[in-house]
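I'd like to ask some things about the structure below.
All protein chains but one are shown in place.
Chain nomenclature is as follows: A, B and C, assigned in order of appearance, with residue numbering initiated at 1 for each chain independently.
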Amino acid sequence: MSLGGPYYLTLAAVLFTIGGVGLLLRRNVLVMFMCVELMLNAVNLTLVTFSRMLNDIGGQSLVFFVLVVAAAEVVVGLGIIVAIFRRRKGATADDLHILKG
Amino acid sequence: MPPVPLVHVPILAVTITDATVFAVSAAVIVAGAIGVIAARNPVHSALMLVMTLFGIAVLFVEQSADFLAVVQVIVYAGAIVVLFLFVIMLLGVDRLDVMRRDPLPGQRPLALVIGAAGLSLLLFLAGVHWVTGARSVAGPAGGPGSNVEKLARSLFTTYLLPFEVTSVLLVIAVVGAVVLSRRPSKEAEPEPPETAIEPEPEPEQPEAETAPAAVEEEPAPTGIPGGGS
Amino acid sequence: MLHYAYIIPLLPLAGAVLLAFFGKRLGNPLAGWFATLLVAASFVVGVFVFLDLLHRASSNRSFDQTIVTWIPVGGLQIKAALLVDQLSITMVLFVTAVSALIHLYSIGYMHRDPQFSKFFVYLNLFVFSMLILVMADNFVLTFLGWEGVGACSYWLVAFWFDRDSAASAGKKAFIVNRIGDFGFLIAMFLIFSTVGTLSYSGVFGAVGSIGPTTLTAITLLLFLGAVGKSAQIPLFIWLPDAMEGPTPVSALIHAATMVTAGVYLMARVSPLLSHTASSLNVVAIVGLATAFLAATSACAQGDIKRGLAYSTISQLGYMFLAVGTGAYVAAIFLMITHAFYKALLFLGAGSVMHGLHDEQDMSRMGGLRKFMPVTAGTFIVAWLAIAGVPPFSGFFSKGDVLMNAYARSPALYAFGLLTALLTAYYLGRIVFLTFYGPERWRTSGPEEVLPHESPAVMLVPLVILAIGSLAAGVIDLPYANLDYLARWLDPLFGSAERVLTFSTGAKDAFEVADGVVAVTGALLAGGLWLRRWQRPRLTPVFFQRAWWVDWAYDTFIARPSTALANFSAYVFDNEVIDGVVNGTATLVRDSGTRLRRLQTGYVRNYALAIATGAALVLAYVASRVGS
Partner (left out) sequence: MGDPLFAHGIDPWVFLIVAVKVIVAFVVLMVSVLLMIWFERKVISDMQSRIGPNRAGPWGILQTMADGIKLFFKEGLRPDGSDRTVFYLAPYLAVVPAFLIFTIIPIGGEVTVFGHTTEIQVADPQIGILFLLAMSSVAVYGLMLAGWASGSKYPLLGSVRATAQMVSYEAAMGLSTAAAVLITGSLSTRDIVESQNGSLYGFIPNWNVLRLGVVPFAIFFIAVTAEVNRPPFDLVEGEQELVGGFHTEYSSVRFALFFLAEFMNTITMSAIVVTLFFGGPDGPAPHVVRWLWPILWFLGKTIVFLYVYVWIRASLPRLRYDQLMDLGWKRLIPLSLFWLLVVAGMLIDTRWGFAVFGGGLAFGLMLYQALRVSRARTEVA
């Protein structure tokens, strides 16, 4: 028998917060992306935990979709980054503030 | 298998191995996560991310989500992070970040405050006894039969439409990435001022351009193997 | 043959459509001949239909032909249906006959115009609209024709639209007519809301169920429409200005056909009118007042066409007087005879203008009878006919009207007789100023003009119309068994028609009086105008300007309206409307400028906002869970 749900949920909460804080603090676009992945993983962990707690496979199905969407997001996001880096050298998201209206 | 009680599993009923596995994985996960945001080199961040991902995969196995654990490794570790590293290497942006000075005043303390507030709220909520009342919408997760089979049955019956839509999303993402990372065509580039002499077509130039382009266009399609698995 | 009645309006329509597409290709005389032929064919078909109707029993001379259900909306079922009965076929016959002759005349008159084929497109379209107007079996279809003739009138008045005066005259005609159309429309709404149908038979069958006040309102509103179309007080002002159009148009539309549409409408709704005495009184008084006012104005005009225009208004007033006294047959009779001699007068005037290079001012004419014998002869015939000199057609038709007026009230008769005297006088003045006296055109103009007779294609219609003016009286002689028209129309008007109970002697006395008045007027004109061509005291400005009615409109309606419009456009719109709009825009722009500072472009700022929001949501959830 595995540990109770709250342990996993707490871990997921910590992971999510770390990802969120990282997203707010780091300026490197790629690292910011990684922080988003951390947050997604926290959510995945929550979903699997609830899937076990509620004895419902739906949670795991949702994780599957999250994985696929994350992959799509990274592909497009990195495509955008590559396109941007052709014009500007540098890896900070702050450089992109020139895009404001 | 009788319905799993929602929360209150006494810790003594848990085997020591399970507790150990959780503790080690949690440590790995948190250490990796902190490493991601603390590492000054993006490559190190990516490696730390892989560490976290493996820890989470272990926790998936621990919670009987075998299939998701493997897919987690294939998609995240095998494709997404590889893609990150690939882009880092390709663009040569693996220099160290300047962490000291933040051009946005107040961003760092505010982020920490909000992070702390959010974490405390989340922790509070994680400990609350939740009863949603809804259960087993898509079928039981436990019981006899392999995890893969149950997940597959759920995906191809209850979630068939989302599944197909997701595949469309993937195709769109692939096409979008190819379009984004394609070098602008020759016509779009600013032309040099035209001289009185008739412009001579230069046969060498296109060949010289296509070679690096072929290499650089690769990051786009690499999303497929992981996403499609 | 009755079943082919739809061909009658179809032929001019086909002519209009074909000429619109192929008119230019057909070329100058050919397009005119084609149009004339179609209208003549329409007349021939009309004759056959008439004969067919004649062979039927007098009680069975009404035929309804539905072509298509035009507007099916719930209870409102409007059919495009033609009603062929005694009244409509009479109208059809004289409309197509006069139109055909004017078409023929136009071939000669317009032969130098670069827009020759377009002119005939409009003419054919006008004939089609007029036929729809008179043949419709319901108010809506009549209204369609009503608007159609209005539109054609606008196009034709403004045919030489590069002339400023023509363009504004067209607009004036159109706008003034709109006021009358407004009355027509309201009347239709009232009828539909009261009776629930708009077909003539349905409305007339339900006349008993309409309350007296409503009926009066309906008839007065319809009369407002007729006033607009037929140029009665107070809406007559457009007709003199409409003389800016080509002369055949004046003859066709503004003398013979379109302006009689109001009289036709009144005759058509006679079952309604006969039930409301007050409306009848209004019609009679307005008609007589118009007749008198226009006649006095006609006495003072220097422009030959304007004189004829006021004459037309006056004669239309006579017709309304007849309607108002319940003498529908007399009104129709006058309408027919008037169509002949007024068309003749206008075409004669056109012929004179043709010979004098478009000169319209009578002070530069005179002595033309030697140069234009045919024109002068036919014009004099028309003069005698309109003056009512026996035995010309006007004598009988006008006598009929006056006799009915006397039956109603001697006062009406007295005024009518005075107007008849004036009629004989002012047309005599026109005749003498134009065809007699010194040859003023030799000295007055800057260039040498040599009057000449018009070509045959213009003279033939003049002669035919002159014969008509002379002899049209025979269709309704005031003697026993010779009143064909009265007997023909009798089943239609029936009880609405007033029955005269004069003795033969009394009738003779009326005729003698009419004849004496007409001859007196003619002689008066000869005595005053045969030798002299300028008598300012007899042509006061008050009459020249038609009792200052136009000026009154301009001063009391047009100028305040323009001032209001100017105020709205340049003050209210600029200051208030634009102020509100600009104020809104400024508000949005200013707030946008301020809000724009939120968009820093720093992704992390946005992420911070999202995180704050998420934390707030979490706090809310936590507070809910905690309680």
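Here are a few things to note about the model shown:
Criterion: a residue touches a chain if its C-beta (ideal position, glycine included) is under 8 Å from a C-beta of that chain, and two chains touch if they have at least 3 such contacts.
The structure displayed is predicted, hence computed values, not measured ones.
The residue touching the chain not shown here, chosen from B:25, B:64, B:107 or B:181, is B:64.
Annotation: of B:34, B:77 or B:104, B:77 touches the absent chain (contact as defined above). Contacts to the hidden chain, counted on subunit B, fall at residues 15, 17-18, 21, 41, 43-44, 47, 50, 61-64, 66-67, 69-71, 73-74, 77-79, 82, 85-86, 89-90, 94, 142, 146-148, 214-215, 218, 221-222, 224-226, 228-229.
Here, only the chains that are shown with their structure count from here on.
With A-B and B-C as the two chain pairs, more C-beta contacts join A-B. Inter-chain spacing, taken between the CA centroids of subunit A and subunit B, is 6 Å. Contact of a single residue of subunit A with at least two other chains is seen at positions 20, 24-25, 27, 94. Looking at subunit C, residues 602, 604, 608, 611 sit in touch with two or more other chains. Per the touch definition, subunit B reaches subunit C in the complex via residues 104, 107, 110-111, 114-115, 117-118, 121-122, 124-125, 128. Residues 1-22, 24-28, 30-31, 33-35, 37-38, 41, 44-45, 48-49, 51-61, 63-65, 67-76, 78-83, 85-86, 90-91, 94 of subunit A are the ones touching subunit B in the complex. By the touch rule above, subunit C contacts subunit A in their complex via residues 596, 599-604, 607-608, 611.
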